[in-house]
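Here it is, the structure in full.
What you see is the complex with one protein chain gone and the rest in place.
Chain nomenclature is as follows: A, B and C, assigned in order of appearance, with residue numbering initiated at 1 for each chain independently.
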């Protein structure tokens, strides 16, 4: 039985607590938060957990094996560092840290300490994203042309990070997982409307090798809740609509072909293929449950988590590049 | 009765012919095209029209008052120039010309010749776009934050122009009409997949004064036909979905407000307003009919068309800037 | 070249005229209607046709091979009878006649005269209904359980017939075509709200052999335009949504199975299968074009039309039974 300490029980922490309690191989021992009302609420829901305003009690507790961190991004590094230093396995919410330097330091420390470091890229643990990965890897879509993603909704403004750092980690982690490669160039354009210091709408472009493109549109200001990703390949196309309760993925047997050769200008024409659409069955298991089970298995079997520190680092490098692009007049920023 | 000569009867020309015939104040005299099969088809549909492979017959025909041009973009300038020079009123499909210089030259000539020059920004003549304009001008949406547009579909590849020149004129003309101002900076990112020389997917960003942004995503490679524009304001938001047969516009009584002041960090919070949604009734009149009636009225009453040469020029200036951005590593291009 | 006379050019007649003109093997010679304005409008659209207020001119014209009848239902019998008597092939809009007796008389006359009699059950000529027939006949759905259909919209009130006679012929003809059997019992319940004499909303139930059911809901008073048919089988299920522009049919790999046996009450459970959904590609050819081509082919090759007089009779028998049920307190009416 792994004993878990949870730092932060605001928006997402309660989901971590519930799942660690319901899993057979883990239990939550202690929850830390600055807000006493939140702690009291957690205590009411789960009588057996201890609560504290001082996260250091969790770090210092020799009984605790795993520390999970669901706090504002700027605190991730410090908290994860202290937990790893104290010999804990660490699960930290996305993004893993506020900079690539921080992420690199945490990776190094986790290796030195021989402790697992995992980041909460939860979408990698959904059945829909797994299905997309399977379809792409099978070659069914052919050569990939572009992935376009929209993550839009009204509300849930963050105070310490802009909309890119808040929402785009989901899309970036999915796209990197699907493509298994890093972009060469990142461009970001955005604007602030509600809080002058914080972009609330932005578009990211990821340019990969060849002509492969990734577009990510994020907004805290859109009237509709939209979470939609289109993957266009040379043979087929695929749409992932996460807002749909069951029909999350559609595979379109559609494509365009250029004729091999043509003799005259007027003979020139493209050939379009319009075929069936398939909506594969997607199960409804809770991704966070799958994610935390995976974490525990990786600890037990000393295996590399799918969303390990490196995975977190790749996402942060793109966020950093996007921020640099935003801060420098939307210039494209090459990824080192 | 205005007598019309139509140059080009490929994809769009037949719509022009049908409407000019059905309008009470106009009739089509002659149609020119390089493709004899198309001419024969037109002749079969409308027994009374003459057809020719030589557009110069139309230009030279003293009986003809109006010349409409629905040919590839690179021919617009030459054909419009000759028609204006011959004293015709000219209706040219979008974009008005292949460069701002060409557009300027046509505007100057039309003024000199005292003939009307109009460009086919058809969406300005839809009831939906008119309704949006009315709503924005009434102040109902408050201060505008951004307009985001997607124009995606599979097919209808062009050979001589990329997807920006093909599809974005629609979005640009609508956005300029709605906002009544020009952007200060234009950025474009795209890629070619089918034809190496021709971008088939692209994103444009228009940065206006203040924080007002315009996003336009265009693709010839998307599995779904999407024509959707979101207008976000400080008081309300609006979505225009042109694919819907009747419910084209939705007005959301939603907004976000920042608190006026707050004493402590933890007290900080935004206030979200979620209210009713209204779907105003939109009539179903054919926009091309409205557009051509407007053209004829402007000729009769010597008035300035809504989508006159200037309007066409503004769109082309943005297309040129977007092309420059594409050609120069996606750098932002300031509009002079 | 078959020469066609069209009686009635109100709502549907113009579609018949356009298609007979555009088909290579037919041309429209003359159109009759009581309304001079409609005749003038047709003449304006098609310069070459003659028009008349007296349908007898069409019947009497020896040049005319085919008479099509698109007039109020109560006139179908008389007009078709006269046309068949004059040796014409007859295409009559649905329903074929106002009673089974009338339909039987027309069938007998057409056989005696050796002329083709066809009824305009247009939906049998759509690619979507053909696809459904193909899927059902392949056994893919397993044993059929029920077909449920909704045909709802606002408007297009008829004056001489109720909503069942107006809308249900579509659903009845599709269901009979798909099932290839007649119901044993028909029940109808409806009500009149706008015109006291004319039901404007009604539900029909068709009970076939075994437990196979057909439900048809019709309304002239519904806010949404709904044309949706669900076919439930023991192995798969299918939904036909005619309002969708392209994705008209969905095949659900879903079913319920009862366990073969069970020992105790608490062991009892059903097994549900939830699988993929397939949306087959459906072409977009105009069904009326297909229908009229089929009619002409049947005349040329002396073959039985798919929607021949018998087909029309079966539909009318069900309409009559439904009317009887309506008129007799919704009692079930057995089909002889």
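Miscellaneous remarks
Heads up, the rule we're going with is that contacts are C-beta pairs under 8 Å (C-beta built on N, C-alpha and C of every residue); 3 or more make two chains touch, one makes a residue touch a chain.
All values reported here derive from a predicted model rather than from experimental measurement.
In the complete complex, the hidden chain is touched by one of B:209, B:243 or B:278, namely B:278. Set against the missing chain, the residues C:99, C:113, C:148 or C:290 yield one that touches it, C:148. For subunit C, the residues in touch with the chain missing from this view are 34-35, 145-146, 148, 154-155, 157, 159, 187, 189-195, 201, 203, 205, 207, 211-213, 215, 217, 219-224, 230, 232, 234, 237-239, 250, 252, 254, 256-258, 265-266, 268, 270, 272, 274, 329-332.
Counting over the whole complex, subunit B has residues 247, 253, 274-281 touching the chain that is not drawn.
The rule is simple: only the chains that are shown with their structure count from here on.
The angle of the rotation carrying subunit B onto subunit C, fitted on C-alpha atoms and rounded to the nearest 5, is 180°.
Subunit A and subunit B have CA centres that are 38 Å apart. For subunit C, the set of residues that touch two or more other chains is empty.
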